[in-house]
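The complex is shown incomplete by one protein chain, all other protein chains being positioned as in the whole.
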Amino acid sequence: MAGNSFGNLFKVSTFGESHGEALGGVIDGCPAGIEIDLEAVQQELNRRKPGQSSIVTQRKEPDQVRLVSGIFEGKTTGTPIGFIIENTNQRSKDYSHIKDQYRPSHADKVYDEKYGFRDYRGGGRSSARETASRVVAGAIAKQFLAGIEIKAYVSSVGTLHLNKPYNELDLQNTENNPVRCPDAAMAETMEDYIKKIRKEGDTVGGVVSCVIKGVPSGLGEPVFDKLHAELGKAMLSINAVKGFEYGSGFAGAEMKGSEHNDLFNADGTTRSNFSGGIQGGISNGEDIYFRVAFKPVATIMQKQSTINKDGEQVEMQGKGRHDPCVVPRAVPIVEAMAALVLADNMLTKRSNKI
Amino acid sequence: MAGNSFGNLFKVSTFGESHGEALGGVIDGCPAGIEIDLEAVQQELNRRKPGQSSIVTQRKEPDQVRLVSGIFEGKTTGTPIGFIIENTNQRSKDYSHIKDQYRPSHADKVYDEKYGFRDYRGGGRSSARETASRVVAGAIAKQFLAGIEIKAYVSSVGTLHLNKPYNELDLQNTENNPVRCPDAAMAETMEDYIKKIRKEGDTVGGVVSCVIKGVPSGLGEPVFDKLHAELGKAMLSINAVKGFEYGSGFAGAEMKGSEHNDLFNADGTTRSNFSGGIQGGISNGEDIYFRVAFKPVATIMQKQSTINKDGEQVEMQGKGRHDPCVVPRAVPIVEAMAALVLADNMLTKRSNKI
Amino acid sequence: MAGNSFGNLFKVSTFGESHGEALGGVIDGCPAGIEIDLEAVQQELNRRKPGQSSIVTQRKEPDQVRLVSGIFEGKTTGTPIGFIIENTNQRSKDYSHIKDQYRPSHADKVYDEKYGFRDYRGGGRSSARETASRVVAGAIAKQFLAGIEIKAYVSSVGTLHLNKPYNELDLQNTENNPVRCPDAAMAETMEDYIKKIRKEGDTVGGVVSCVIKGVPSGLGEPVFDKLHAELGKAMLSINAVKGFEYGSGFAGAEMKGSEHNDLFNADGTTRSNFSGGIQGGISNGEDIYFRVAFKPVATIMQKQSTINKDGEQVEMQGKGRHDPCVVPRAVPIVEAMAALVLADNMLTKRSNKI
Partner (left out) sequence: MAGNSFGNLFKVSTFGESHGEALGGVIDGCPAGIEIDLEAVQQELNRRKPGQSSIVTQRKEPDQVRLVSGIFEGKTTGTPIGFIIENTNQRSKDYSHIKDQYRPSHADKVYDEKYGFRDYRGGGRSSARETASRVVAGAIAKQFLAGIEIKAYVSSVGTLHLNKPYNELDLQNTENNPVRCPDAAMAETMEDYIKKIRKEGDTVGGVVSCVIKGVPSGLGEPVFDKLHAELGKAMLSINAVKGFEYGSGFAGAEMKGSEHNDLFNADGTTRSNFSGGIQGGISNGEDIYFRVAFKPVATIMQKQSTINKDGEQVEMQGKGRHDPCVVPRAVPIVEAMAALVLADNMLTKRSNKI
């Protein structure tokens, strides 16, 4: 179980290193008969792409996806959807200095220990570039999930917090600014802060929030594969993620039952939604919402002390083109992973009853 | 994928409802040759058992486990380990009042929607009673993980927080008090608070922290099956869990890269450990630590308004024997799930290199 | 993947050794709402039981199954069905002589090589006793498959072949004789032959044929998980099986395309059925039929030369109570495994289309 597949019934298996020939994957289990909007798939990929604004990495990657199977006359056929994104702008020489050095808080050293050696160019398989494949698969999943709306947005950058619940925000505004924060004033503050951090050669962490509307009741399995457990795993599998909470989250742990219980309205909806749309691991039809914490990017443009393969202390200076803050580009990735979880559970649900 | 199995190579499949005839499971993939201390397995189960102290539910459940296969002459044989825990003290009549009513923030209503009907006695499969099977499997996993130390403890009850890092605590003290908080003074405060909450007929949430020492480098797979993603899923699959964070967690999202990066010592260890012992999803040999947020138990001994199957508003009064705060009994469950994740990844790791 | 689970969506995980405390398993993924006839489950188990007639082993095993979860008020709930069969009549001392000896054509030696040691009592996990769990799971699967008729029967014993196609036989007669051959005359001849073989202290192989009627079109996946590939794996996983063929089988390899092609009638049915009800791995609604070859039981009541753990040549004399011919008791096992394959594919099929 080398762990390059995600999902059971709607399953994606991905491949590709940062500086290899190509990235790509196979989506297996996508039901037949879905009309695929190829432009929309590319559009999702563009949202993730570097070089979109002054606050993200300036790498130029065309990131053009080719869907080479599983679609015929515009519709999915029920056979696997293979896709390929060629790598065209690798500056592999940028990385020759880390061939024998271990970057702090990167996976360089553990790769050598785990596999005996590593593709050191740009982080290899552990580069966030791998998430391009997830976004393609998620874009297909979204088209299967017609009627379900998945909206992620940046809610914190460093200590700057957007302290408003999602239902007091206009999430249509998320894409209107490079930070992907739906509150225009906060977005500007955050943008300024990220620019300052970049100038310092530093990086900063942040939080992506996500809300999902229109999920039918009954998704998720009640024991090990609770819907929020699968969402949690999906989010924690994204590069740089350190935490996940849904509904009331960590704040809920401070509450009393008499405050936290979501009482029913006569129509079966709930008055409050501390449950976050999931009860006992199963969706109840209310909005699902969760928060994902991202650590600061480990590559900084400052001198750092580190060690090389021989255990000698060396000085290292970050090179290459990196993001000062990862959360704006993480927004479409969070949505993609959420879409994959939901698509998989939509199919699983079909087996519940006779 | 009805989700009653956990793990791939070291896999447990469980069965059993709160008020059915028996609970149990199958552990498949436990390597041959492990000497099994049966007493230690029962001991773990006793740690989880109700009725241990005045601050947990007073239900009496003997919870005696029978291991009926896979062990011969005291050692695992490599064949599946079947186990059974008979249910002997079900007061099913306590639950007849909820046959047609939906308890707030329980899974009653979503079960009816998902499956068409439900075993309403004591929460059925969604009862925390199901975790007894996890504890048995985790106890076997712990014996496979000789040399690795997994220690969970209560770090918050409601708004009472034990604000000390794990390495300033003596975790040998955890089992010395009914709260399972290793700080004696805080434990007493917490215990008093839980008693007060119980008297009010209310419940309260809390946080379980966990630290794992002695994990070799190289556990975990770098993409979807990152070690912390699997730990996260494992924890989020426990009843009542709302959040998971490891290493720096949500606090790490507020930090700068220059603060957060874990610089190397000459011997390859790291000076700080914001990474929480995992880099790029792979263990690096440092301590793994994480926190798990539990919501307050939904069953309260107060009158609540709710609805019945016909959508009529009714008043409901909690009955039965319930925990006012779930975290003390959750401690061995957190450890069990961590053990299952590690055991599975120990086996997966054997496939890394030629 | 220690291989004690079968199926994906309708999955059974089994445990238990021949002379351990109990056998059993977990059926996970059985849809909710199936009315379960417990008597019919026990009845299937009785068909497999030893001691039914003079031509099978005279061991007495009550083989009483307890279904301990997943069924409520007579119907499946969608949660896992746990079941247990206590072992009550183990004469383990019958096996002390093989503790250090390797029986020819048994798994004794490979177990020692694979696992380092073995539970030598009665073949341990490799005993055909393990198939009792399969029969229970298959009996539940059959109840899910209402409308589909699975009928297996003995078509060969040694060189005695019933050379009639299934549609010239009255399969209602199968259970009327101890051989489970639907042709009364041939059944008698086979029975006499088996008695003769038993008197010689020898054993003999045979073939079980199976026909499945009423399978809807569209079961099976077109590439690796072809319906006949899953049936083949299921049958080859039964103890003592050496071969599997479906439809025209090995005889089909001698034919020309112009003879073998199944031409269509106007109503979409086919004039011939060399395809065996499966085309491109997918059921087409015609009868599915296949044949399964069983080798002679390895334990014979004659002196055989063999070796012990130390590689010394020793003489061995078969002891215990064994079948002279395995095929009569294999009939319900073949049906059970076929039912498991179909149940799993019935659920998989639900994901085919949007």
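When the chains are written out, they are named A, B and C in that same order, and each has its own residue count from 1.
Operating definition for what follows: contacts are C-beta pairs under 8 Å (C-beta built on N, C-alpha and C of every residue); 3 or more make two chains touch, one makes a residue touch a chain.
The shown structure was predicted, so the numbers you read here are calculated from the model rather than taken from an experiment.
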item	value
Candidate in contact with the missing chain, chosen from C:E21, C:D63, C:E191 or C:E230	C:E230
Touch with the omitted chain, as defined above, among C:K60, C:K199 or C:K242	C:K242
Option from B:A32, B:L171, B:L263 or B:V314 whose C-beta touches the chain left out	B:A32
In subunit A, positions touching the absent partner	1-5, 8-9, 11, 13-17, 20-26, 28-29, 32-33, 66, 68-70, 72-73, 75, 77-82, 84, 114-119, 124-125
Absent chain, residues of subunit B that touch it	8-9, 29, 31-34, 76, 78-79, 144, 222, 347, 350-354
Missing-partner contacts on subunit C, residue numbers	1-6, 8-9, 14, 102, 104-107, 109-111, 113-116, 125-126, 130, 156, 158-159, 197, 202-207, 217-218, 221-226, 228-230, 232-234, 236-237, 239, 242-250, 252-268, 270, 274-276, 279-284, 293-300, 302, 304-307, 311-313, 348-349, 351-353
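Note that in this section only the chains that are shown with their structure count from here on.
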item	value
Copies subunit A and subunit C touch via same or different residues, half shared test	same
Centroid-based (C-alpha) most distant chain relative to subunit C	A
CA centroid of subunit B to CA centroid of subunit C, Å	39
Rounded Å distance, subunit A centre to subunit B centre (Cα mean)	26
Distance between chain centroids, defined by C-alpha means - subunit A, subunit C (Å)	46
Sequence positions of subunit B contacting 2 or more other chains	1-5, 8-9, 14, 114-116, 125
